[in-house]
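The other protein chains are all here in position, but one chain of the complex has been omitted.
Order of writing sets the chain letters: A and B. Residues in each chain are counted from 1.
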Amino acid sequence: MQVFLQTIVGGVSLGAVYALVALGFSLVYRTMGLVNFAHGNVVTVGAYLASTFYLSTKLPFALAMVIAIALTGAIGLVIERVLRPLENRDFDLMLIGTIGFGIVLDALIIMIWGATGRAVPSPVPSAPLDLFGLRIRTYDLVVLAIAAVATVLLVLFLSRTKRGAAMQAVAMDHEAATAVGIHVGHSNAVAFMIGGGLAALAGGLVGPLLYVSPALGGALGIKGFAAAILGGFGSIPGAIVGGLAIGILDSFTAGHFQGYSELVTFLVFTVIIMVRPTGVFGERTVNRA
Amino acid sequence: MRSRLALIALIAVAAWLLPYGLDSYAIHVVNVILIFAILATGLGLAMGIAGQVNLAQVAFFGVGAYVTAILTTRAGLGFWVSALLAVAATVAIGLVVGTPALRVQSHYLGIVTLGLALAFTNWVTNAEITGGAEGISAIPVPVLPGVDLSSEYLYYYLELIVLALALGFGLFVVRTGLGRRMRAMRDDSLAAGSLGAEVPLLRMTAFLLASVYGGVGGVLYAGLIRYVAPESFGIANMFLLLAMVIIGGRQSLIGCVVGAVSLALVREALVDHPTIAQVAYGTVVVLVVVFAPTGLAGLPARARVLRQRRRGRQGAAPRLGPFTPYEPTAAPPDQATTMLRVAEVTMRFRGLKALDRVSLTVDRGEIRGVVGPNGSGKTTLFNVISGLYRPTGGRVEFRGRDMTGSTPYRLARAGMSRTFQNLRLFGDLTVEENVLVALDRSRTLSSWRYLLGPVGILRRDRELHRQARAVLDRYGLADFAGLPPKSLPYGIQRRVEIARAVAAAPSLLLLDEPAAGLNGEEVRQLSDIVRAIRDSGVTVIVIEHNMGLVMSLCERITVLAGGRVIAEGEPAQVARTPAVIEAYLGDSMSSDDLPSVPEVTR
């Protein structure tokens, strides 16, 4: 039982990071119906930016994160602007376009930071807490708290602000949204920008948990996507539940299958998609003739 | 034709002579390029031809290479035996990777296949049998009597022959029935299904083909490098492969090969600056996607269009010919059998009742009209009948058999054919190919003939082309045979869709608003065509808003409103029913001032 609980605790903080990655995917999908395949690479960029400002320029961790978020937000804007001619037209081409951006970002990462990775020391160096015999790292709690705050802010933005409402409206019906005066392009750009910001948030937070390397984003991106699908694509609570579930699954497979944990995670994910493509919280869509 | 043969001969000779001008390093590079060309062809078949986003091609490549390596070094089997088993293993993996395609498409399929590719890399890096991160070295040289394959110069010829065979076979598939059905499925899987294309099987076939090419590439790689390690089969190479296919032009296999060769050459030129090369080809992928989605292969066609535009149109413009009626079937069916029986069908969408206990019976040889105001459930009814929707309740019987919830392609093969309200022609196929897809009734399962009886396939294809010409002649569409349907005026597109639906030789034809957007003359022609189709022994059901057409064409009319049948009977009689007048005009005025002679207007 103790081991079981410890495994869950171990998975939760990574799960929170997956949830943040999933939120980025979901937000862009919600507004544009597009899966941004470059998202994982943006996460890597975010991780490098945050760790660079934190380690090299000795900025406080929080400030380093904020700068990283601003920069990746800008990357999101660039991606949206370049692919805008394809919006609402050909989604397979847009998908390949985002893969193209992923390829470019991947190369830029290696150019700027080199092919070897770096370890990021935890910004909260206190000893782990002991709670009923469970060891909980303080940094894990920080990650959980930040992820929770980010989620709440995102929900508030979507539900309480004019821009947030407009973004959702664009997702539901871009023609009607245009007719009430919403600039669809701007709305999508904001979605991409927030998606980019969330990527840096996830990347920056994951730095001290994992090793920051060019390969970071690949696995993180796919697991985040798996989390998004598991919860039901485009659903915010779905992204959270999916992220935590994948994190815990990860933690268990790491315990039981060691090196094969990724293999098992992806197989489980494939089976889930086969059984229920719309995820746990997803809606069924109808094919219209 | 002759110039094309000459070009092929020229390329063959050049390829044959190429090694004489290359040093040992260069021939090695060329050998690797050829393997990429084979892989790209396989990816092009799955993605470009069949429209299945496959990001696991590099894993197929890896399975082929690793199985060869394991069987030769660990099990001590001979190279060629191992090679055969390796390709078989790759096909097995390919089919597993392809199964998600039965449930999901596009983005989802992309991420699942990418996930499985990562799972493969994860496995080979960790498993003992694959040698972990070190990989497997000392793979034996493949033995071929009289040829020393340890020489890379001679290995080149082996690869060249395999590539030529692979490309030739790919082109053979693309240009005959199987490839046509796959391309039709890519353009519009709903329409392809309703013409009898077994969409699930075709999707699996796409993955099967991709995995064969991947496996063959892997075997050649193992024989060439004689060492396998995980990094050769990682995401980076997957994306490189994808870039080759996109830049070359995914819808053309030759484009894929050209893309593979040119991108590999560029990469070689920048071999000391791999990251710069990667930035460059990533950027090119983005630019191609936005500005030239057809890639390098699409450039000649674009140039042709530009040239024509500059010169202005020359020669005779293609013209729509008259329709030649069918020979009426000699004896009309003596007993009035029931063609279609819809019993108490209900269809709900998230609480909304689109159809509410709808019943209707259509007899053999009838022309039945289904009319009703917008949103009354007519198209939903067609979608239930043709198998696109599974009804929430009720039964659909077709030719006396219960076909409720059967798949569209089964219904199509049982003799049902339909057109769509918003025209679902296969946009990237020519008019003739659109008709060919409908004419071709060969089963996807019998595609083994592509390996064992290619001559038979070719002969059959020639026969199909002859039939397609006959269909196009009959419908006056011969001038448009080689054109993509999107370039044609609306009225002609409508006629192409009807010709396509009838080419499938149905016993029941469903027409969804065939007159929408047609002018008066075209409506008159349509009316003649539909009557001639019926006289040739086909039962017809027409959804139509043009009441003039319905009145003059149909023997019986069923009126839907709000998802219910509100009237049924002969046209003149139905048009006087107060409920019908109210549903249509919104009033229930007496029918006194209605003219009594039905006629076609518009």
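Everything below uses one rule, namely that contacts are C-beta pairs under 8 Å (C-beta built on N, C-alpha and C of every residue); 3 or more make two chains touch, one makes a residue touch a chain.
The rule is simple: contacts and distances are computed from a predicted model.
**Q** Please identify the absent chain by the protein name in its UniProt record; candidates are "Rod shape-determining protein MreD", "RNA polymerase sigma factor", "Assimilatory nitrite reductase (NAD(P)H) small subunit" or "ABC transporter ATP-binding protein".
**A** Protein name of the absent chain (UniProt record): "ABC transporter ATP-binding protein".
**Q** Quick one: which of A:A169, A:L205 or A:A226 touches the chain that's been left out?
**A** A:A169
**Q** Among B:T324, B:S487, B:S536 or B:Q573, single out the residue that touches the unshown chain.
**A** Considering all chains, including the one not shown, the answer is B:S487.
**Q** Determine and list the subunit A residues touching the chain excluded from the picture.
**A** On the side of subunit A, residues 162, 165-166, 168-169, 172-173, 175-184 touch the unshown chain.
**Q** Against the chain that's been left off, what residues of subunit B make contact? List them.
**A** 352, 373-376, 486-490, 493, 513, 515-520, 545-551, 562, 575, 581-582, 584-587, 593-595, 598-602
Everything that follows uses one rule, which is that only the chains that are shown with their structure count from here on.
**Q** Starting from the mean Cα coordinates of subunit A and subunit B, work out the distance between those two points in Å.
**A** 34
**Q** Under the stated contact criterion, what part of subunit A meets subunit B in this complex?
**A** These residues of subunit A touch subunit B: 34-35, 37, 82-83, 85-86, 90-97, 99-108, 110-111, 218-219, 222, 225-226, 229, 258-260, 262-263, 266-267, 269-270, 273-274, 277, 286-287, 289.
**Q** How about subunit B: which of its residues touch subunit A in the complex?
**A** For subunit B paired with subunit A, touching residues are 51, 53, 99-100, 103-104, 106-108, 110-112, 114-116, 118-119, 122-123, 125-126, 190, 235-236, 239, 242-243, 246, 275-279, 281-286, 289-290, 293, 349, 379, 382-383, 388, 420-421, 424.
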